[in-house]
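With one protein chain withheld, the remaining protein chains of the complex are depicted in position.
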Amino acid sequence: ESDLNSEERAAADEIIDNPPAAVQGSRLFHPEDTIVETAHSQIGGDNFTMMAGPCSVESAEHVMKMAAVAKEGGATVLRGGAFKPRTSPYSFQGLGEDGLKFLRAAADAYDLDVLTEVMDQDHVDMIAQYTDIFQIGARNMQNFSLLKAVGKTNIPVMLKRGMSATIDDILNASEYIAAGGNHQIIITERGIRTFDNKYTRNTLDLGAVPVLQKLTHYPVIVDPSHAAGHTEFVIPEALAGVAVGASGLVVEIHDDPAHAFSDGAQALKPNEYLEMTQKAAAIREALNMPVHEKSEVEL
Amino acid sequence: ESDLNSEERAAADEIIDNPPAAVQGSRLFHPEDTIVETAHSQIGGDNFTMMAGPCSVESAEHVMKMAAVAKEGGATVLRGGAFKPRTSPYSFQGLGEDGLKFLRAAADAYDLDVLTEVMDQDHVDMIAQYTDIFQIGARNMQNFSLLKAVGKTNIPVMLKRGMSATIDDILNASEYIAAGGNHQIIITERGIRTFDNKYTRNTLDLGAVPVLQKLTHYPVIVDPSHAAGHTEFVIPEALAGVAVGASGLVVEIHDDPAHAFSDGAQALKPNEYLEMTQKAAAIREALNMPVHEKSEVEL
Amino acid sequence: ESDLNSEERAAADEIIDNPPAAVQGSRLFHPEDTIVETAHSQIGGDNFTMMAGPCSVESAEHVMKMAAVAKEGGATVLRGGAFKPRTSPYSFQGLGEDGLKFLRAAADAYDLDVLTEVMDQDHVDMIAQYTDIFQIGARNMQNFSLLKAVGKTNIPVMLKRGMSATIDDILNASEYIAAGGNHQIIITERGIRTFDNKYTRNTLDLGAVPVLQKLTHYPVIVDPSHAAGHTEFVIPEALAGVAVGASGLVVEIHDDPAHAFSDGAQALKPNEYLEMTQKAAAIREALNMPVHEKSEVEL
Partner (left out) sequence: ESDLNSEERAAADEIIDNPPAAVQGSRLFHPEDTIVETAHSQIGGDNFTMMAGPCSVESAEHVMKMAAVAKEGGATVLRGGAFKPRTSPYSFQGLGEDGLKFLRAAADAYDLDVLTEVMDQDHVDMIAQYTDIFQIGARNMQNFSLLKAVGKTNIPVMLKRGMSATIDDILNASEYIAAGGNHQIIITERGIRTFDNKYTRNTLDLGAVPVLQKLTHYPVIVDPSHAAGHTEFVIPEALAGVAVGASGLVVEIHDDPAHAFSDGAQALKPNEYLEMTQKAAAIREALNMPVHEKSEVEL
């Protein structure tokens, strides 16, 4: 079930009661930064990766248009949901495999990687045919069967922090993936649930970024869209994520947020997105953080 | 996907943006209490149901012994984990199907129902052969694929509140089960994650019990073991759960907590459990709440 | 500043970095229950004390009427606010010293003790002329100047847990009172701030009651009114507080909640209050907990 060698197993036995028991994820075992490699991106280390796209894939045309925007802002990863985790069973649940086809075509047209959520372990093989990076959503962060399923693939996994997950919890969750042999893991801070959600949807815990970077060698990125919940707060939170030292951002964009199939309130319009990416690059440069990517597009 | 009739569908459309969109779970549509019926229990309404057993099924002998204790205290449901959701992948993960066989045998020997956790949608059919009630754990409360899978069975489902789930969240989660046609649902308050976990593991939100009872017709029970985290606090929290009006309790018991395979710190010893069940019955009687069960064992 | 003797001082030095540094409040130094003695009440130990009254003192006539109701339900303490901590400066701030006079007169007419909030250290001497017990509200739990001021009096102090105060925090706050020489302290659990406040105002942390009772010798009581926020949830939460083992309850009552000057939504009507006190007494009796008070009124 796990690919620990005997030395790691001994360490695991020792620290099992001292969480996080993220043996393979720990810098103690692996001090160097993990660089997650995809066709168009190098995620982690000194790299900065922009990931953008619509919340839901809405149509072949729409996602193609959004891919063009994403690319223009320097993104190397196109995000988009085809299977949506909705709080209510009566809400729009996504286009399914058709959505994946549209998303793949759009990404290919612009030399982008695909990032899309897998919610169901039985979909792993199917979605693997379309995606470059699996997203595990916040609600599934401790869906251990799903974590094990993606851990058996060789496709990178972006693991989102659960709304009430401690830092130890997410590191332990990452270990379920690593235990299957897949070490291409990206940790995403996307906001936690606190007592105040009147004006923002969640509380973006940016202090968790340097803490995670100290504890683990996996790249840590920030999703400001779900925490902010409202467009006007997404850009400041995104820039704060850059300044705090995240290895990338994942944001939702939409050309007509009022008619988005889901989460329109928090989607950046193309011009807002481009403003954000320029400011993000300016901050990186001001802090002497590299802004180049493997792809030729400069952020 | 859902069995809403046209009238319900209209209502659902109307309230979709006013969570909880738990159409079928709402008292507005179904004012009378739902009584979940199993071979040995009637859960909900004026009934009070005791559910007890070890955290993990450890062996055929041990679970048999625990079944005897559970029965002695008036339980009509034997709980026990064969597939365990563990924070670390290196922790004991349960005995699997063998554990289910031991659990079933013990329950049958004492005329008890079986309650056990299903963590994986691919296990639903297999576990269905052994259990009378599926448990969906707190970490899987929004594992929508799993909820849909148990929603397609006709086996009652005990849905535990997630650690950071609002009351609306758990009602919406229950709707994923109901939308599949399964309305035999039990809601369980088991403690939420708050800022203080030095002395107790979670904060038991007993105020949620009357709130849930007002909003939904499903029975609401309390799990004091996971919230208290330490044996000495389990009994007071359990009795508070009785007094607040819960339809039952689910507790962990163990004859040798120091050597339990999991969660020993919070397991009641047999004598503690029996003391608790007597006090629980005394409170029910003092408050003129019925203490009889379908089974002949009086609580 | 403090009345620690040399032995206590040494202990304090030792545990100063191991909170709670509540030296004088700790059962380690003082294993026996503290019994807070007032003219009409013995609070703590095996006693159970009912405290009731209007949120705000509204008039001489009204508080007199409420005192009669409180007494009828077995209360030995009449609560009422004359100086109100209001979130907005434009809300009703209380009747001030006139309110205290009305409160005192009502309490005296029915042989009750007075419990009223002091919000300002400069009011301590004045309020001391009217009250039997000072209340320190949740918002002032760490107003150290105020704690020191009441710590220099010999009047009992009811200290309410702050909305985000840990158990250690409230014990440390109590030590500010004790350090001044006043050991007549009552700890009150009144609900904490968590992520879910849609249906209830705060989350009553009843698990904190047995934890506090283990750590400190001071009596621990429960205020269900502020946590529940709505009348219909006050009684179940109150009964849960009795069952969990609290040494008393403090509740808000009003004969015309819709026109109460403050917090009407959570005030029990007289008949609801009387129903609650009867049920509370029934639970105490069922659990073999004494229900007698120093005063001849039986709860």
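Chains: A, B and C, in written order; residue numbering restarts at 1 for each.
The rule is short, and it goes like this: a residue touches a chain if its C-beta (ideal position, glycine included) is under 8 Å from a C-beta of that chain, and two chains touch if they have at least 3 such contacts.
All of these numbers come straight from a predicted model, not from anything done at the bench.
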{"item": "Visible chains in contact with the missing one", "value": "A, B, C"}
{"item": "Which residue of A:L204, A:I221, A:V251 or A:L268 touches the chain not shown here", "value": "A:L204"}
{"item": "Identified contact with the non-displayed chain, of A:A109, A:A128, A:I155 or A:A240", "value": "A:A240"}
{"item": "Which of B:Q93, B:N143 or B:T194 contacts the chain that the document leaves out", "value": "B:T194"}
{"item": "Residues belonging to subunit C that touch the chain removed from view", "value": "1-2, 4, 12-13, 16, 19, 21, 23, 85-91, 119-122, 139-140, 142-146, 148, 162-164, 168-169, 172, 175-176, 179, 193"}
{"item": "Those residues of subunit B which, in the complete complex, touch the missing chain", "value": "164, 193-195, 197"}
{"item": "Contact footprint on subunit A, counting only the chain that is left out", "value": "164, 166-168, 191-192, 194-196, 198-200, 203-211, 214-215, 227-228, 232-233, 236-237, 239-245, 279, 282-283, 285-287"}
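Assume only the chains that are shown with their structure count from here on.
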{"item": "Copies subunit A and subunit B touch via same or different residues, half shared test", "value": "same"}
{"item": "Centroid spacing, where centroids are CA-atom means, of subunit B and subunit C in whole angstrom", "value": "34"}
{"item": "Shared-contact residues (touching 2 or more other chains) in subunit B", "value": "164, 168"}
